[in-house]
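All protein chains of the complex are present and in place, except for one that has been dropped.
And then subunit A:
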Amino acid sequence: MTEDQPAPAVPDATASTLLALARALYPHPGIPDGPYERAVALLAADAAASSELSALVAAGAAEAAAALGDPGAASLEARTAWLAAHEGEAFFAFVRERICFHLYDDREVWQLLGYPGPSYALGGYLHRGFDELPWLPDPRVEELDEPLVELGPLGASAASEAAAPAAASAGAEVTA
């Protein structure tokens, strides 16, 4: 959350392993190490709250380091493969969730990804483009002055559209 570096709560070797894993969990080539380091430090602080979590993180990082050699020098593919192989485990679950949580709460990351954050002090977007979308026509905003079909099928035009190709199964993703 803050740009200040929190006090390190894990040894340097653990931190650098976690940094290498964080960059593989959420790889953004355009984001420098700073935000990832901050996310790792915050994760370490979260883990420090409980001896069980501290032990989990220390052991998981040591296992990763042992498997990857120097994790900082290991390829993205190697780190990703190691993570994938450990996806069901408690260490993975904790690290993934905490890195996701902290990395995307970092102001530098917001700026790099195009999320401006609070807008109230700037007057919101009322006069700053809340309605600016040049690539589509202006849609109606009022409700249609025509009764809604409440029981049974829609009228002809929409019904034929509704019968259009069925979607892929739940959870699947479709690329147009």
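Just so it is clear, a residue touches a chain if its C-beta (ideal position, glycine included) is under 8 Å from a C-beta of that chain, and two chains touch if they have at least 3 such contacts; residues count from 1.
Here is the rule we go by: contacts and distances are computed from a predicted model.
**Q** When you check the chain that is not on display against UniProt, which of "Sarcosine oxidase subunit gamma", "Protocatechuate 3,4-dioxygenase subunit alpha", "Oligopeptide transport system ATP-binding protein" or "GMC family oxidoreductase" does it turn out to be?
**A** Per the UniProt record, the undisplayed chain of the complex is "GMC family oxidoreductase".
**Q** Tell me which stretches of subunit A touch the chain missing from the display.
**A** 1, 25-28, 30, 80, 83, 96, 100-101, 104-105, 109-110, 113-120, 123-126, 128-144, 146, 148-154, 157-162, 164, 166-167, 169-176
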